[in-house]
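Structure in structure tokens, see below.
Here the complex is missing one protein chain, while the rest keep their positions.
The chains carry the letters A and B, assigned in the order they are written, with residues numbered from 1 in each.
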Amino acid sequence: MNRRHPDRPPRAARWLAAVTVVFFCLPFVGLLWKTPWSRLLDVVTDESGRRALWLSMRTSVLAALLSVVFGVPLAWVLATSRFRGRNLIRALCLISMVLPPVVGGISLLFSLGRTGLIGRWLDDWFGFRFTFSSWGVVVAQVFVAMPFLVLTVEGALRQADTRLAEAARTLGATPWYAFRRVTIPSISGALIAGTVLAWARAFGEFGATITFAGNYPGTTRTLSIETYVALESDPGRSMALSVLMVGISFVVLVTLRDRWLGAERSS
Amino acid sequence: MAVLAIVGSSLMAGCGGDNPTTLRVMAASSLTGAFAEVEAAFELAVPDVDVVMITSSSSSLAAQIVDGADVDVFASADEEQFERAADARTFDPPRVFATNSLVIIVPPGNPRDVRTVDDLARDDVLVATASEDVPIRRYTDRLLAMAGVTANFVTFEANVSGIVTKVATGAADAGIVYVSDLVGADVEGVDVPSQLDVVARYPIAAATNSSRAELARRFVDFTMSADGRAILVANGFTAP
Partner (left out) sequence: MTLRVDALVRRADFVLRVELTVESGQRLAIVGPNGAGKTTLLKCIAGLLPVNEGSISLDGGVLDDADTDQFVPPERRDVSVVFQDYLLFEHLSVLENVAFGPRARGARRSEARERARELVATVGLSDLSERRARALSGGQRQRVALIRALATRPRLLLLDEPLAAIDSSARGELRSTLERQVEGFDGTTLLVSHDPADVEALADRVIVLSAGNVVWDGPVSESGWRIR
């Protein structure tokens, strides 16, 4: 054991960690090395790139918000209820994390697509289609991203001290008031982490989006689809777009790091 | 650690066999069904060869070859993508081994009653097609230009199977694909009038400077033999 740092993990662990870090860094180093830097300015200024970027940003942020609005109550129910079939329900809600995204997209086509179970009703009665619309993009992203938030928040809620909510109840808080004002703040670190995770997944989403929403510039061609399409015809552009995506994700993850680490330290 | 290494390498080793020669064939995705049969027949006819079939859109395959991917035979859905690959890698002179016609596909029941190419311009008909470098898109554009029709495209899929999926599930009302794609797909075909028929020409060639060039040429010859042509015709292609 090291005298100056008695808490340090043993050398073997540090070596393994170093190898793992190299494994993760290598693709980015490769990308940055081969990217023609002049193209970087092009992709953010040309119309196609800007439209794709704007579409990706607004759909992924909306998807993250929807994941919170619908995912937090779900996490609450899963963490606290004990009804029969709860494990089955949880598995169903989380399964899209394990499925290949294209499979998710196809399932969405069969349910919310124009001739799908619910989709045909939406089309007949309201003339509304998810496919080929930006809403379809949002739906595909929510489908793949929400489970990450649900998993994170459910885990935190299970570990949260329920006695605090009880104390709030004795002071006059309804269960919902106690949840909002006491429980949620007590898991704020996990909630933020889960939201960022969901956003990142939504931002990078490709397979379910292209299968369910299609690929149309401005409406459904997200940055990830744009990058893929460019790969075949203009690899330099594709690389520049990749660097853009990596850059954006990196900035978000780094700026939010302090918020979620900071919150954890205090709980 | 040792256990992990042993498990890892045995998982990657795969089945043994007598060290057959691996032949890497890249084929356009519209050839998937047909070439699966060609692969099986070839492996039966020629001993000790393991054909590895890589199918994708021809533009994607060409991009991979340009990038240095190892390939022995390239069968493309159009001559343009083949030339792109040939710029990066030396191939034997290509030969057209199959042709394919285009057909309009619609969901079962033809909900929007699409009967002619002109119907593709209607506002209420959502048409699916492929993105720019995919051969089917080139052929489609040529056909529409000849007909003087601006189709109501709502999506530019990454490959032909994307178009088929959108139409088969009813998300799109029509699409234009190869006649060979009708085989086994849950869609109905609407014929394109013969004067508008754009013929897709599929070139094939063996890579010249490969240690397996001999074997590659045998594969190309097999594809163009009577047996090969029978398989192609059965799968909806026309073999010249």
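Going forward, a contact is a pair of C-beta atoms (placed from the backbone, for glycine too) under 8 Å apart; a residue touches a chain by one contact, two chains touch by 3 or more.
Since this is a predicted model, take the numbers as computed values, not measurements.
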item	value
Neighbouring shown chains of the undisplayed chain, as defined at the top	A
Sole residue of A:32, A:92, A:167 or A:251 that reaches the chain not shown, by the stated touch rule	A:167
Hidden partner chain, residues of chain A it touches	161, 163-164, 166-174, 177, 181-182, 185-186, 188, 266-267
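As a convention for this text, only the chains that are shown with their structure count from here on.
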item	value
Centroid spacing, where centroids are CA-atom means, of chain A and chain B in whole angstrom	34
Residues on chain B engaged by chain A in the complex (per definition of touch)	57, 59-60, 62-63, 67, 107, 126, 128, 131-133, 153-158, 162, 165-166, 169-172
Chain A residues touching chain B - in the complex, by the definition given at the top	106, 109-110, 113-116, 131-132, 210-211, 214-217, 220-221, 228-229, 231-233, 235
